[in-house]
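Just passing along the structure, written as structure tokens.
Taken from a larger complex, these chains appear in their original positions, while the remainder are omitted.
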């Protein structure tokens, strides 16, 4: 069994953003030399997630609007008593989930034709990290 | 370490449906010969998910109603400017998540007594695929 780990850093200029990280994951897979196994892609923060969906700008905006509708920014969240203003980002993160597993088959990310891996930032404008770990052989 | 991969196809007669795929997963586990490890069950589409819950018809209908209440069909989603009408399905997919990992212990799917694995279709009536990959030994 082989294991390979890299950390990716993101620093978005917007507070909320989806960032396509599929080519990063492809590069890491190649660096790993692993051809059969699983790749974990997991945000290391509590206000960021990872989402697999279509790289179509309308969907990405629909998803952000949807998360904002369910978990609006600027409400009187209890978390704000600590001095923070990002209570919404924790709830958006709950809905999106913070990680995905990509199957690795025949040396490729075994994704469907429209599946794209996105870093989902809900409280950005600062450096944040994602761990990518490949397990297999 | 051993690895085994199969692809399952679904073609639901309804636009939205839950399909019990537990016995498919049991058959794949047996075919894999793996007795300790993990099984990834992951939809390869962006409008379908995988959900582990109870095989009770009321719950399944409650869950579909719930997803419809949060992400209604037929709204004016931005994605529809591409000519699609399935914007709701992408959001239902976000909430449900598109994959699960089943632990494999002593040659069995290590599920609780009521846990059932469902394919969750949100934009059906066409052939769609799920990848099942077992890793272990």
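Letters A and B mark the chains in the order given here, with residues in each chain numbered from 1 onward.
To be clear about the criterion, a contact is a pair of C-beta atoms (placed from the backbone, for glycine too) under 8 Å apart; a residue touches a chain by one contact, two chains touch by 3 or more.
This structure is a prediction, so every number in the text was calculated from the model and none was measured.
Shown here are 2 copies of a single protein sequence; counted across the entire complex in this file, the number of copies is 3.
We take it that only the chains that are shown with their structure count from here on.
Centre-to-centre separation of subunit A and subunit B, using mean CA positions: 20 Å. The touching residues of subunit B, counted against subunit A in their complex, run 1, 3, 5, 38, 40, 42-46, 70-71, 77-82, 87, 90-91, 93-95, 97-99, 101, 129, 131, 133, 135. Subunit A makes touch with subunit B in their complex at residues 1, 36-38, 51-54, 56-59, 61-63, 65-66, 70, 95-97, 100-101, 103, 105, 110-112, 114-115, 135-137.
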